[in-house]
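This is the structure, below, for whatever I ask next.
With one protein chain held back, the other chains of the complex are shown just where they sit.
The first chain written gets the first letter, and so on, giving A, B and C; residue counts start at 1 in each chain.
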Amino acid sequence: MNGVPMEHGLVLAAVLFALGLGGLMFRRNMIFVLMSLEVMLNAAGLAFIVAGTGWQQPEGQAMFLLVITLAAAEASVGLALLIQLYHRFRTLNLDVASRMRG
Amino acid sequence: MMEHATTLSIAQPTTLLPLTFLLPLVGTLILAFSRGQLSYRASATVGTASIGLAALTTAALALGFAAAGPQQLTLWTWIAVGDFTPGISLALDGLSLTMLGVITGVGFFIHLFAAWYMRGEDGITRFYTYMNLFVFSMVLLVLGDNLLLLFLGWEGVGLCSYLLIGYYYTHSANGWAGFKAFVITRIGDVFLALGMFLLFTRLGTLNIAEILELAPQAWQAGDTTVELAAFLLLGGAMGKSAQLPLHTWLADAMAGPTPVSALIHAATMVTAGVYLIARMHGIFELAPTALYVTGVIGALTLLMAGFAALAQTDIKRVLAYSTMSQIGYMFLALGVGAYDTAIFHLMTHAFFKALLFLSAGAVIISCHHEQDMRRLGGLWRKLPLPYAGFMVGGAALAALPLISAGFYSKDEILWQALAADQQGLLIAGLVGALLTSLYTLRLIIGTFHGTAKSDNARHAETGRGLAHGLPLVVLAGLSTFVGAWITPPLAEVLPAGPGDATHVGHSSLELLAAATALGGMALGVWLFGLRRGWLRLANRGPGAGLWHLWHHAWGFDLVFDWTLVRPYRLTVWLLKSDLFDGLFRLLARLVRLLHLGLSRTQSGRVRGYAITMVAGVALILLSLALVIQGT
Amino acid sequence: MILVWLIVIPFVGGLLCWQAERLGGRATRLIALATMLCELLIAFGLWLQLDFALPASGGTQWAVEYRVPWIERFGIDFHLALDGLSLILIALTGFLGVLAVLCSWREIVRRIGFFHLNLLWILGGVVGVFLAMDLFLFFFFWELMLVPMYFLIALWGHSGSKGSTRIGAAIKFFIYTQASGLLMLVAILGLVFAHHGNTGEYSFSYAVLKETTLSPTLAFWLMLGFFVAFAVKLPVIPLHGWLPNAHAQAPTAGSVDLAGILLKTAAYGMLRFALPLFPEASQAFAPFAMALGLVGIFYGAVLACGQQDIKRFVAYTSIAHMGFVLIGIYAGTELALQGVVVLMVAHAFSAAGLFILSGQLYERLHTRQINEMGGLWGRLGSMPGIYLFLIAASLGMPTTANFVGEFMVLFGTFAIAPWVVALASVGLVLAAVYSLMLMQRVHYGPPQSDTPLKGLDTREFCMLLGLVALILWVGLYPQPLLDTSSAAMQDIHRLFDAQSSPLPEAR
Partner (left out) sequence: MELAFYLSALMAVLATLGVMTNPNPVHAVLYLVVSLLAVALVFFALGAPFAGALEIIVYAGAIMVLFVFVVMMLNLGQATVDQERQWLQPRTWLGPSVLATVLLLTLVSLLWRGDIQAVIEGGGLTARGVGTLLYGPWLLLVELGALLLLAALVTASHVGRIGKVAAPSPAPRDLPTGASTPANGQAHQPSTNGVAGEDV
């Protein structure tokens, strides 16, 4: 064996992404939802790295950097929201905050 | 040009001509803008004087006419677009002069009588406003030298008729009677309008004289177009003159004050149809079928109305049906081509029918607004003047030989029918004469003889005063042979009738007609006076059925109710919610439904949104994968 | 430049009114009145000064013209022009504007300044519509007049019976007219792009676009776009849904403007744009348009009979009258087209009068339901007499302007389409039915009570008397009007004539 086929790297990213997605959908606790989001972002970053190294391009890693920036911003805002939620409703259950129904 | 009208001069009849309609118009305006400030006496004076002055003007015109002949006067061009140039222009010839005399002359006496009749009524100003407006419109109708101006007068008299029928507005029924009159005559008006459109499109002019001149050049006799035009004009005439089948409004029109019935629904407006056909005789001469149909309609109407008049209980309704019947005679005369005879009968009819109506009005007021024959009776001692009026008028109506005006005109009609070789029409006319005698006798005997059958009749009060007496006396005078002496100057305007050339058999027909009238009267006296056999006939078996049928004038009202009124009301009811708009409302409802459905998905739960989104993504990717797989 | 003033005056007057509310209601009303009088006087002055009877010389059909480039990149000009037809309609706008201000003198008590702002801006927009000779500018004014009307209905309207609210009516009005306006915009853009495709230049100019060569199919579709836009406004069945609600719910001044002027913008649009831009397509479409007109006459008449609200009643009669206008426009003979002009003016007067009277009845009885009226004749002083006159005008009694208009249309159409005229004449009978039915149910019959109601005061009497006098004047001597519009109408008539003689090449 010499080298990993690119598909394998991408499939790994897909699996991680799908796992994160599943968590996002079936978890009600906001902190788990945020964690799922981190997993998904991370999976996306992984896909960039795989593609970048696969094609021998530096852009993949540069994009990964931006993904990380995004993840940091997302985490900070998300956690602030989480604290706000907890203070308003004394729970982290997301389904409680459904006041914007049509 | 209007300022010329102020300089009075008999030597120049044209300058007098506008006065005939301006005077009633001035009267109308004074009354309309008084805003209730005028007293009863002042209103009546203004209303009557304006017509009186118009009548004097007409007399002056008649004097001048003998010397100067036909006149023509254009006041201004009404509309001018391309070759469509109808003007406000007047034409005076023998025919219009005759009509003008009837309108202003008889009209003046009726206005005068109304001053007595309407005492104690509210809104006398309104009454005289409408009456003057009516005379104004009617004068324009007969003076207009083009069809559009004629139509102006034609519609104007219809409006005044509507207003005056509904004069006692607090009773809805009166208003609806006026409504019916207006709408049915309007149906006729539409035919007239279509006739105008057709004539203008084909001949390029609306001027009556030009039409009569151009028509023979444009069409052969019996040409389809000219037949159509004649039929359309006939339709207009039928509506206005209450001829079958557009006659049902006239009996209901009796809801108006009696002077109105005398002026509008006996003497002038209803005869406008006769005037129209006589005026447009050139078209009818080219359309033999239409002319024949005119005669047949006249004959049918005179029979139908004669039978109906036999079975009425309201004295005014008897007179209304007799009016229809007499106009039927005029149509019969027109139908055999005897236009001048029709106009002659129109004139005598105006005299004696106005007399009858005014007498009836006198009876009604004297008997405290009682007009049902079954509740009158025995009045001849208490009300001698109305009785005399009824006798003279009735004699003229029944064509009592030699002494009555009606005899001369009706006899002439029958002679013209014979001379035109129209036996069917002749027989109808003779039967009609018999019927006329019968119902006239029934009317007079029922009202004035026998015993008084109600308190109102027992306590009848005799009318007094010039306004009451003078019109009755003058009209009574005109209803005798004196009226028949007046010869309308029609020879220049209208073609000679078929009976003018020979007189073979004329005297035997005169004898026959006289015998019919006298026989009818004798039968009437026997039926209604001596033996009271009428009641027995009318109450039993088929007699009761016929009575019922005739009382409701052959049930035309019912037929129209079921064929026109009810379907129309049904349509209104069906469309009430605006069907077409309903389509759009349906669309709006659909959108609303979709909105409700979609907003249900707006649950407010983030997880739900995430699931939906993922499902969407999965779906898109799956289809994408399948597409890729397919290629 | 005078044309610019015609447009600017109402807009500035509206702003002044808005601010003048601080000085009190009376000052506001006086300013509005002065503005409209000014507008009317300018129109009248132009009429005296200019000669419209002769076909304009020098190759232009306009009597006055004003043109500055606006958005040169797309060939959009600020192009105003005036001919006889526009002048008549502008004078009408001025006159009805005066009436609208006068008739809301007592009726409007809330937010007077903003009310007059809206009122005057509507009128300004309408004047703009009548003057604009650039399609973009035309569309601009066309949309501009809708918004103030929306506010007028929504803020000062009456909520009617059975849950029909003024807001609902306003929204319905806005959606209908806005959708139609968009359709027109699409048609305008289609025309402009077609022109661009031919010549490589963008232009929105009326004169330029008139010369565009179009394939018959494209011309038909574009014509349809214009037609539908105007048909909504006229209105033509089945696009009339907004009208009864808007008329019934609007304040009196709004109803007067709607019936008197806004409906006329549609007829004007057809005469000015739909026909001259697409003569062949319009000619081909004429039978359908006339059929729609017929349907309108009957449908409006039948529905009017079924109404309980007097203002809805008058609204449906407007639909019937506009049916005659539509027939006349598409008949295309000079007589019919001139009749259309007279009929537009006549209908503006008679419908405005009836709406004003309905408003006055409402002020006195506090109801618009017909079944709560009856027997009013003796209780209202001289008002019923004027009502009667306006009813007579609405059923086309001779001596009134409506008669002249209707009969000229019918005379003019008979040569083209006798059957249409025969059927439309039946509409005359129905007009009698609904008009007299209204008279009967409102004024005749047993009175509901004996107490006399307040008669007309001087302001009301003068307004109505002015209308009566104008109706009679046009009914008896319409010639000044006809002379003014004659050149413009002859131009349109020539389009139809040119079509009937065979032409090998498409325009």
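Keep this in mind: a contact is a pair of C-beta atoms (placed from the backbone, for glycine too) under 8 Å apart; a residue touches a chain by one contact, two chains touch by 3 or more.
This one's a predicted model, so the numbers in the text were calculated from it and none came from an experiment.
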item	value
Contacts of the hidden chain among displayed chains	A, B
Contacts of chain B with the absent chain, listed as residue ranges	611, 614-615, 617-618, 621-622, 624-625, 628
Contact set of chain A toward the excluded chain (per top definition)	1-12, 14-23, 25-29, 31-32, 34-36, 38-39, 42, 45-46, 49-50, 52-62, 64-66, 68-77, 79-84, 86-87, 92
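Convention: only the chains that are shown with their structure count from here on.
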item	value
Chain-level touch network, classified as line, ring, star, complete or other	line
Comparison of A-B and B-C by number of C-beta pairs in contact, larger one	B-C
Centroid spacing, where centroids are CA-atom means, of chain A and chain C in whole angstrom	63
Averaged-CA centre spacing for the pair chain B and chain A, given as whole angstrom	94
Interfacial residue positions of chain C with respect to chain B in the complex	237-238, 240-241, 244, 299, 302-303, 305-306, 334-335, 338, 375, 377-378, 381-382, 385, 388, 392, 397-399, 403-404, 407-408, 410-412, 414-415, 418, 421-422, 425-426, 428-429, 432-433, 436-437, 439-440, 443-447, 476-479, 482, 486
Sites on chain B touched by chain C in the complex	32, 35-36, 76-82, 84, 88, 122-123, 148, 151-152, 155-156, 159, 162-163, 166, 169-172, 174-176, 178-179, 182-183, 186-187, 189-190, 193-194, 196-198, 200-201, 568, 571-573, 575-576, 578, 580-581, 583-585
In the complex, chain B residues that touch chain A	598-607, 610-611, 614
